[in-house]
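Just one protein chain is left out here, and the rest sit where they should.
Every chain is named by a letter (A and B) in the order it is written, and numbering of its residues begins at 1.
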Amino acid sequence: MPEPTQPQPPAGPDEVALLIDDKPVVVRKGTTVLQAAEAMGLLIPHYCYHPGLSIAGNCRMCLVEIEKMPKLQIGCATVAAQGMVVKTGTERVKTTREGIMEFLLINHPLDCPICDQAGECRLQQYEAAYGAGYSRFQEEKVHFPKRYDIGRQVVFDAERCIKCTRCVRFCDEVSQSHELSLFDRGDHSIIGTFPGKPLDNPYSGNTVDICPVGALTWKPFRFKARVWFLKDIPSVCAGCARGCNVNLATYQNRIHRMTPRLNEKVNAWWMCDPGRESFAPLYERPRLERPQIRMDPPAASSPAAAPSRGPALLDAAIDRAVELLLGVKKRHGERALAGLVSARLTVEDLYTAGLVLSKTMGIPRLAVPPHEEGKDDDLLIRRDRTPNARGAALLGIGPPDASRLKEILEDIAAGRVRGLVVIGEDPVGEGLLAAPALAALEALVVIDWWRSPTIEAAHVALPACGYGEAEGVIVNFEGRAQRLRLAVRPPAEAEPAWRVLARLGRRLGSSFEPASASAAFDEVAGRLPAFRGLSYRALGGAGVMLEGA
Amino acid sequence: MIPVRPETDRLIGELLTRYPQQGTALLPALYAIQDELGHITPESMAYVAGKFGVSEAFVAGVVSFYTMFHRKPVGKHHIQVCRTLSCALRGAGEILRHLESRLGIKEGGRTPDGRYSLIAVECLGACDTAPMCQVNDKEHGLLDPKKADELIRSLG
Partner (left out) sequence: MAYEPLLTRNMKRPHSESIEVYVSAGGYEGLRRVLKEFKPEAFVEEVKASGLRGRGGAGFSTGMKWGFLPKSKDKPRYLAVNADESEPGTFKDRLLIEKDPHLVLEGIIASAYAIECHTAFFYIRGEFHAGARIFQKAVDEAHAKGFLGKNILGSGFDLDVLLYRGAGAYICGEETALLESLEGKRGLPRIKPPFPALVGLYGCPTIINNVETLANVTLIAEQGAASYAGIGRPPKNTGPKLYCVSGHVKRPGVYEAPLGLPLLELINDRAGGMLRPDRPLKAVVPGGSSMRVLPAAKCDVLMDFDSLMAAGTMLGSAGVIVMDSSTCMVGALLNLARFYAHESCGQCTPCREGTGWFVKVLDRLERGEGRKEDPDLLVDVANRVEGNTICPFGEAIAWPVQSYVKTFREEFDEHATGRACPMQAAAAATTKAT
């Protein structure tokens, strides 16, 4: 009989060498068998194990054979040891997995046709890969409550639940909100909440992500789309200064859901509920699809006649904006011009804004309005709700600053500022710009993606892309530059803000006309020390920490 | 609003410091509540969760795990008939059926006057006296239908 191959690759002092399915692998001490297999590209199937949670060892799907151990061992909790010989594909392992699959399904409703998880359900995947394909169970199943709101946005079907307790552990260990618990015993065990204390923490959506089956579903996504039609676009959440890495699931030019994408340096496996819902306004608010120019009634007409607004050709709108702003400059001087630019804009947008508004048009003051809510929590949520505040600061426009904003608003009220450019902000809707001040403005040029109250008050309104409709870079609070990705096409004439700004610049004689966000960013990287050495491409999927940021 | 008497509240406060770690006091605290209220109400679970600095869901999960914690009221005389093998071999089934008809309730039920509740339980570790039952905290063994009748009479 041939000697079994022994794992002999050299292992450092903090390493162990083992054999998994006859292949040698060297891992750091403390690594589990499941992780070691993963490191060599081998999946040991599992439900309850999640790298971001404590080990529960309850699903038993990851049982593998280890030489010298009489019983099968769970890969998720067995620490790899020097010389260990692991077999993950023996008949014994296969029979056991088949058994676990059968056990998991005997009390499962098998309602895949009406289950939102279908297509990304581990029961489906593993039954196909490891199951027997049939069940010998012919009895009445255990019945549990179905389809009830276990939380604000989460629906629970207890019959689909496999009691892996990932959700319970998430609420205990990550959100530390402790709403969930196991109740009762045996095959009547059920996950639940205490009466009056629903699953309602700012991170509740993660329980849906980590639920390996269709037990927990995200209410806004229920019955919206079959997951196999969805295409995940890797992007970044723009809901706050954290910049959680996300996937935007799209279908038929629409974002259907936002889920966290692993980035250990930023958000690990998680994201917050407000972030998860942050794309919703895209489909709830009225869009600004075309440029719009305000026609003031002729001076001779009756005082009751209101100004009218109508769609305009883009070139005409750009002409009108420039005409109005230069008019103010001519009549009142440069000091009568100001701008409000948003830290929700990308690096490319803000850079172009600086170039066109400050340099070319000579607007002396740009303010970045702050948007803060609550306080930083211990997990992800930042008080600063603007995703690119750090970027704005690094670009020299300055961080969000309430006093600069106040100064400009006061100057508008006092009639010292007569021309205002607003990009991605809504001072009217937020009550910062009241009617008398608005009336005194001789030029209000606004660029935004939706028909905000400010857009409606503008002399010239220019449509921009909304979230997910353009490429661009944002810099999170720690100084990590990350890419927002184009996931859906913008409507009608909406364009990235930087491109709208470049059009304004061209009308004034500027030559800054990048072909793409990528080209715009590379220009930034070539000119600004904070971004030196970077390229749009180099940011990749995980972003790059800016040196000296 | 504390759902228990001041004495019970004080006792629970004292239990919190009795053991090397506070969590150990949870089962004793739940017993103290049940001793007073007869069963463990949602309000008392919320109260005890506050005392221990744990979530209500955690406490409710613990309560639901242990069969001796009642989540609804039981009778003044809580009759627990052992139904596991040694007692079953000696006629536990018949005792249970007899008590059901004698008390006019089904297993798991409670008489309308709240006097008796009847439940089948798993092995009580008194198989030498099979068939047996426990009424509240007292055991009654070597039952037959006649003795079961006498037992009910003696409970009053």
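For this structure, a couple of remarks:
One rule holds for everything that comes next: a contact is a pair of C-beta atoms (placed from the backbone, for glycine too) under 8 Å apart; a residue touches a chain by one contact, two chains touch by 3 or more.
Remember, predicted model here, so these are calculated numbers, not experimental data.
Across the entire complex, the residue among B:L26, B:A46, B:V74 or B:A148 in touch with the chain not shown is B:L26. Contact with the undisplayed chain is limited, among A:P13, A:G133 or A:G186, to A:G186. Check A:F137, A:F229 or A:Y283 against the missing chain and you find that the one touching it is A:F137. Although one chain is hidden here, its contacts on chain A can still be listed: residues 55, 57-61, 63, 70-72, 74, 77, 95-96, 99-100, 102-104, 106-107, 136-140, 142, 162-163, 182, 184-189.
Contact between chain B and the absent chain runs through residues 18-28, 30-31, 52, 61-62, 65-69, 83-86, 88-91, 93-94, 122-130, 134, 137-139, 144.
FYI, only the chains that are shown with their structure count from here on.
Separation between the centroids of chain A and chain B, computed from CA atoms only, is 51 Å. Note for the complex: chain B touches chain A at residues 42, 45-46, 54-61, 64-65. Residues of chain A that touch chain B in their complex: 177-185, 192-195, 197.
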